[in-house]
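Complex shown without one protein chain; remaining protein chains in place.
Presenting chain A:
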Amino acid sequence: MGSSSSFWNVAYRQAMKSGVFVAKVYSFLHVTTTYLAFPAVAFGPSMIPTLHPSGNVVLAERISTRSRKLSRGDVIVLQSPEDPNKIPIKRVIGLEGDCESFVVDPEKNDESRTIVVPKGHVWVQGDHTQNSRDSRIFGPLPYGLIRGRVLWRLWPFQDFGPIDDHNLKK
């Protein structure tokens, strides 16, 4: 009786230690990816030539988005206003107060519209405007939907390097 109860004691203590270890690892990963930086997989044609349509892994940081230090030309990871489960990557073209003119439906005609980006919003567009769902379709993006700023392409290795700002920063 003495040895069996100490077996369960030891087993219980081991389970608790493993549980605490898992909790620590999970929490550390959560805090790092939510408040510091996280990797993201990007695929699709809307950011050609900056990102490859068959896929890139990029590194995005959260620090400038929490302190509002975004500028024109930044490539950002955002939550789509059309579907909160979709996480597109687009480029910031205009900040609040900017006037944005765009062609509403390039395949139909040349009708264009001009919008002033409201307070607390940004205007985003894909680099490959012919095939990109962005602010020209869903309007200015509220700041609260921005999830991070893309810094580097990590994979594939021939694409490794920083994301350029298309000379939009002045």
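Assume a contact is a pair of C-beta atoms (placed from the backbone, for glycine too) under 8 Å apart; a residue touches a chain by one contact, two chains touch by 3 or more; residues count from 1.
The definition used in the following text is that contacts and distances are computed from a predicted model.
For the omitted chain of this complex, the UniProt record lists the protein as "Mitochondrial inner membrane protease subunit 2", which is one of "Mitochondrial inner membrane protease subunit 2", "Elongator complex protein 5", "CCZ1/INTU/HSP4 first Longin domain-containing protein" or "Cullin family profile domain-containing protein". The missing chain, though absent from the display, is touched by one residue of A:27, A:71, A:112 or A:129; that residue is A:27. From the options A:5, A:54, A:85 or A:158, the residue with contact to the unseen chain in the full assembly is A:85. Touch with the hidden chain on the side of chain A covers residues 23-24, 26-28, 30-31, 34, 79-85, 118-121, 142-145.
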